[in-house]
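A protein chain is absent from this complex, but the other protein chains hold their places.
This part shows chain A:
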């Protein structure tokens, strides 16, 4: 069995990845344009399962299934390989991008350009385009929120190590509820937009940056006034940021026939407002139990 050797770039042909029809299932669209290398999803899974015993075992399972059922199937489905490589797109960040994005989240009022750059019909990775969504900032800010919440509890002498687990699981569950509800609403209202599920997860994760700002201002000053002022400012800036980012994704292009779709257009606007204004509410909900009057 011959497998491509991933150390010799010149042997491997540059092949474009086959992209499924975007209306069917936008979840597993592979990204090809980062690091300038062909992004072979088979390589990702091969690296993860480079243990030869695992491969022998998988092959035995596949052969066994073929004997029993008479049908061939692949024990490592292609979609798993594609989803790993599509998640890698969101982690292709560097320090300059993170700095610019954090400034953009906390002070979005000066920026003029909000549209994403595309190259060959695929969005460009976050290293190159500041407006592209990523997973590094939401993930790190969610974990920082857990840490800072524990520090706040510690200064109030209410800290036990179980609080770490409690806060981490509340972050996870609230995220899942929010994303689930939003996807359900998208599905029920029958709105097809350019916004993919993975992008939505990223955009809903940017509120943790606001949460960290709110909590650190309370931690440093210990005053309720500082807490509410920072809550107000953070709410405004996150809403502004998200409205501008999502406006181009959810609302339809102005070049279409608008009079025909007036109802659907209104639904999109309501959905956009729901997404953006639910973020400050979440920030308030997840921080108020830490504040002691």
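Throughout what follows, a contact is a pair of C-beta atoms (placed from the backbone, for glycine too) under 8 Å apart; a residue touches a chain by one contact, two chains touch by 3 or more; residues count from 1.
Convention: contacts and distances are computed from a predicted model.
Per the UniProt record, the chain missing from the shown structure is "Protein YIPF", taken from the list "Protein YIPF", "Septin-type G domain-containing protein", "IBH1-like N-terminal domain-containing protein" or "DNA-directed RNA polymerase subunit beta".
Looking at A:58, A:164 or A:226, the residue that reaches the missing chain in the full complex is A:164. Residue A:147 is the one among A:147, A:191, A:236 or A:251 that touches the chain not shown. Residues of chain A that touch the chain left out of view are 1-3, 5-7, 35, 37, 39, 43-44, 46-47, 50-52, 87-88, 91-96, 98, 136, 139-140, 143-144, 147, 150-151, 153-154, 159, 161, 164.
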